[in-house]
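In what follows, a single structure is set out as structure tokens and then discussed.
Missing here is one protein chain; the remaining ones are kept as they sit in the complex.
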Amino acid sequence: MLPPLLIEPLVRAALLEDLGRAGDITTAACVPQHIQAEAILVARQAGTIAGLDLAATAFQLVDPGARFSPSLIDSARVEAGDVIARVGGPARGILTAERVALNFLCHLSGIATATREIAERIAHTNCRVTCTRKTTPGVEKYAVRCGGGMNHRFGLDDAILIKDNHIAIAGGLRAALVRARTHAGHLVKIEVEIDALAQLEEALSLGVDAVLLDNMTPAELFQAVRMVNGRATTEASGGITVQTACDFAETGVDLISVGWITHSAFSLDIGLDI
Amino acid sequence: MLPPLLIEPLVRAALLEDLGRAGDITTAACVPQHIQAEAILVARQAGTIAGLDLAATAFQLVDPGARFSPSLIDSARVEAGDVIARVGGPARGILTAERVALNFLCHLSGIATATREIAERIAHTNCRVTCTRKTTPGVEKYAVRCGGGMNHRFGLDDAILIKDNHIAIAGGLRAALVRARTHAGHLVKIEVEIDALAQLEEALSLGVDAVLLDNMTPAELFQAVRMVNGRATTEASGGITVQTACDFAETGVDLISVGWITHSAFSLDIGLDI
Amino acid sequence: MLPPLLIEPLVRAALLEDLGRAGDITTAACVPQHIQAEAILVARQAGTIAGLDLAATAFQLVDPGARFSPSLIDSARVEAGDVIARVGGPARGILTAERVALNFLCHLSGIATATREIAERIAHTNCRVTCTRKTTPGVEKYAVRCGGGMNHRFGLDDAILIKDNHIAIAGGLRAALVRARTHAGHLVKIEVEIDALAQLEEALSLGVDAVLLDNMTPAELFQAVRMVNGRATTEASGGITVQTACDFAETGVDLISVGWITHSAFSLDIGLDI
Amino acid sequence: MLPPLLIEPLVRAALLEDLGRAGDITTAACVPQHIQAEAILVARQAGTIAGLDLAATAFQLVDPGARFSPSLIDSARVEAGDVIARVGGPARGILTAERVALNFLCHLSGIATATREIAERIAHTNCRVTCTRKTTPGVEKYAVRCGGGMNHRFGLDDAILIKDNHIAIAGGLRAALVRARTHAGHLVKIEVEIDALAQLEEALSLGVDAVLLDNMTPAELFQAVRMVNGRATTEASGGITVQTACDFAETGVDLISVGWITHSAFSLDIGLDI
Amino acid sequence: MLPPLLIEPLVRAALLEDLGRAGDITTAACVPQHIQAEAILVARQAGTIAGLDLAATAFQLVDPGARFSPSLIDSARVEAGDVIARVGGPARGILTAERVALNFLCHLSGIATATREIAERIAHTNCRVTCTRKTTPGVEKYAVRCGGGMNHRFGLDDAILIKDNHIAIAGGLRAALVRARTHAGHLVKIEVEIDALAQLEEALSLGVDAVLLDNMTPAELFQAVRMVNGRATTEASGGITVQTACDFAETGVDLISVGWITHSAFSLDIGLDI
Partner (left out) sequence: MLPPLLIEPLVRAALLEDLGRAGDITTAACVPQHIQAEAILVARQAGTIAGLDLAATAFQLVDPGARFSPSLIDSARVEAGDVIARVGGPARGILTAERVALNFLCHLSGIATATREIAERIAHTNCRVTCTRKTTPGVEKYAVRCGGGMNHRFGLDDAILIKDNHIAIAGGLRAALVRARTHAGHLVKIEVEIDALAQLEEALSLGVDAVLLDNMTPAELFQAVRMVNGRATTEASGGITVQTACDFAETGVDLISVGWITHSAFSLDIGLDI
């Protein structure tokens, strides 16, 4: 569950953008003020739900009299036709908040569903799926966890991740790592991107917490995992799809990272029926 | 082109979220302060570009000394391998801004590319493709225009769109429309969702600016367009894919609206090489 | 009624500006903390009320224990001496919020009163009075509606209004209109400023939703309305006063727009008595 | 001159409200991107100018390439037809910023003009005109100074002003004043509202910095000024108009305070011609 | 007591900075969601308490179900071991808010304690201790009052304080004072910094509300107070410590101002025990 202090500004901003300067003029014109309504949120396709708190917040910010009663919790699986939540109260508020509530719920559930699909295919291994930093600001990271995935860094400041460009500019892997170890606080982990097996042993000998094995084939990964032999966390990235996830996971890597579960997520189809 | 006044806060917020409390600790550790670098942004797949101004803003906000030189303009088509832009200046700034710049550029280009794919398939008709309001806050609407699409409402306050739930609560189509016409300012258009041909003639007789023909087959749409006969703008929605877009467009409707070009957009693959 | 989500930030900002860094030092010094008070808001002159929700919000933001009970609703008419609302609760909160509450209420009621004065004088025609975009940011548009007026555009982005300067730069009326029709979404209306009857037929032949007939005499307007003959909404502006409003309205125009009801509004005199 | 740090957020907020979500769609449609324009700001009626920095900021925020060259400075008098400023640069930016720039300039110049009118009528006395706290948040106080007026309190926290309601709740003038003197820092002045001459001597004997003589006739004020005899600053308020200002000023009071110069100010008519 | 409207944004900002992008990951990992806890805030050293409202706000913002029950009020003295407050409710919320709540409470209580120490040493004189403007933004001024001190200016805009640099640039004390008197509103006090007795008589003859006697010895101050003889408030500053405060106060000055009670305050040791 995300802290309300973090959720509320996101939902408020989305509502204010949607309300614009004049508010919901359709509802103000067509719906008399005192009419009450009951609505259900229904899954129109199967998937994994994420974002119920954001949907609830949308209805309650528009009208504190709205009652949002989820039928399940984030991370739950749904089939098409399942009722996800009920919302009752002033009809105006329900209609005005509907789209923002559904935007968050459908988008995050889409991420959770995609993550879950991979997570299940690799469930027989010790490997976990993780997202990347290729997200737009927001709560996508949370949805990944709802789908059974792990989170990578949240930003540029919560771990050191040395990539090829850093290595090139620093003057080589050794120079980059020595600089990094001097600057890093004692609670900051260091991960290095490894593009070829030749770099791997040097990185391990210098001491790193994790290696990002980029664009390697399952065969190369299998060999890399043997070389690492528990001295660092191993993460594979590059070209991993739902179909190939299992091949990557079975190489023994600790993590496979998949950018598209957040940056190219589809939106789970959920509707509101009154 | 979007006004800088609207772009800048979006990019600044994304950068501040990524910088967190301590900034880019990898780059601060690994990259000496005075090193200069030149980088190119390269398309790794074919598509339509949108968001160059946002990418430029990201680099310039992190370091005013960064020089961003686009090789083309928004709406341009690229092939895999095409150089999209060059960015030069302090290496630290380029590396720190890289991900935020690419996040905007890849996401918006993905929308523009999806839009363009539909737009081309219906180019031989008078029909245009339009987005829906199912977006997260931001600049996705602009990307749709870059892809050759039109924009629907920007929010709840810039047009009246009467949907089935409004009609049900207002007590019927006539009641809803009468209320709407009384409240609407003279520069506000009114569109009504029509779920069955039976409702269509009543809506037209009451006077509307546009009709949203929802979940109709091409055959039904063909009939509906004949009934409307120029008395209102016609918009089709529901179940429109890249493959079926042409069938819908050829019915003679003025617009087909497609939610997934924004809410389930893929991210165009673009990389930064130093 | 304006959405609380839009009202609250306005009132909060006004209160924070008034509280400054040290809060209401007079009340903190002179009024013991636990004293309760009952106060009435009384009209000191006749007029039309607007802004009750903003006044209520001011008292409740300063002290959630304040109870604000309006005796009437926005749009109601008052005579001098009428009680508009009662507010009870902690004396400190009532005194601290008083000026901000009254500032909103008096200012918006002044606008509503001025609007009503015109609206009544033209009530026997089909013409409606509308405001212009010459407002400071805020809720003045709402007050115009309370006074029986209509709203013009809310901003630069919710309708196209082509004025003389646009026409001059675009290279003529035809060029401007062709460009506008290409860019406008299907829910965006187009209005054109017409300074002389000679332009009117051209505009109508190109197809516009509304014409702004600027600085014309009633006689010219009468002729213009005949020429338009229902093909577009007609709006008159320029030099319209309380005294002349009727002459303009009786020409048959659909709207008269009057900037001074918002930008030069007087403040309705309302007092708070304990 | 107001500090740019205080002006910029005001102008930016007004522009963002006007731009909405889609920006100036009229100008984007009708005006090609690279056209340059020169415009003049011309007074359409006589008055006193205030707000040039805000107008300049509006143009420059929309387009940093805009050049704003004032022909005079704030506080200057103009006749109808006088050129106030020239603005040159990209035509799009000039047209987009026009309304916001004029809104600030016309509104503040209206305040300055009204203030000046009173200031001149009392110029032969030692009395000065001052505004009240009955303003909407912003820069109106500055405009009053441009018109030759003085400013009263800026908020609830920069001076103690004990009014009738405070006195009633505190249990009398003495109790209120004793409490106030205990709490007030050494740089905080204390003013007391006096509704009848009977209260005046008590207030003076307790020691106050200023007395607000409310709703007194010129004859009563004349007597009050004699009683005060330099022991406190004297301020008259209530029922002061342009016509009666001189009668009040000639009683010998130090200040006359006039709420309507800010809360009911008219807007000075200024136009932009290209 | 500070207005909640001013406190809430400060505490919210501190919490959001501490929560970062992912929230309290330790508590989320280790503490099950539904566990309730009771905790006490205990003084670990003697001092004067300030900031209870800020601590309460921290707990309530994180979890509205938290109950904060102070055992005493701001300004109260505590001994080591005294219970300051009890807080009960969801264990997660209490642990997450703990550090922000204590940061405010310890910092402000440190200021109040330092202020009280001086205030007590000069209690037998008529002199009061005051803070300076050398604070970081926030609520330190309030803590000074809790410790029995007075507040100096809150900012650059609520009084005129002419210092040596102003005098130098204005071209002498007379020129600076004449300019100041012309510009100052009738509720603005004027204080002048006096570095030598020779300047004092000139300042008094020109009329000032207060004199800031800077870096004078107690013997010089004694002489200065005699010269002033009640014509202005006297304030001593420069080199005043806990040990010397009494010597300065006994010279007869009205105020001693001490910057370090805010800018170099220690933090009172307070702990939270579950």
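For clarity, chains are labelled A, B, C, D and E in written order, and residue numbers in each chain start from 1.
Going forward, a contact is a pair of C-beta atoms (placed from the backbone, for glycine too) under 8 Å apart; a residue touches a chain by one contact, two chains touch by 3 or more.
Keep in mind that what you see is a predicted model, and the values were worked out from it rather than measured.
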- Chains in view touching the one left out: A, B, C, D, E
- Message: Touching the hidden chain in the complete assembly: which of E:77, E:121 or E:179 does that?
- Response: E:179
- Touching residue (missing chain; options E:188, E:224 or E:240): E:188
- Message: I need the residue numbers on chain E that touch the omitted chain, in ascending order.
- Response: 13-14, 17-32, 35, 37, 91, 95-96, 98-99, 102-103, 106-107, 110, 133-138, 154-163, 165-170, 176, 179-180, 182-184, 188, 259-260, 263-267, 272, 274
- Message: Across the whole complex, list the residues on chain B that are touched by the chain not included here.
- Response: 12, 15-16, 19-24, 33, 61-62, 96
- Note on the structure: Where chain D meets the left-out chain, the residues are 1-3, 5-6, 141, 151, 154-155, 158
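What we mean here is this: only the chains that are shown with their structure count from here on.
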- Task: Please give the intersection of the contact partners of chain C with those of chain E.
- Result: A, B, D
- Query: When the contact pairs of C-E are compared by residue number, which of A-C, D-E or B-E has over half in common?
  - Reply: A-C
- Going by the average position of its CA atoms, which chain sits the greatest distance from chain B? E
- Query: Just how much do you need to spin chain A so its Cα atoms sit on those of chain C, in degrees to the nearest 5?
  - Reply: 120
- Distance in whole angstrom between the CA centres of chain A and chain E is 45
- Message: With centres defined as the mean C-alpha position, give me the chain A-chain D separation in Å.
- Response: 52
- Residues of chain E that touch at least two other chains are 20-21, 151, 154, 158
- Query: Linking chains that touch, what shape results: line, ring, star, complete or other?
  - Reply: complete
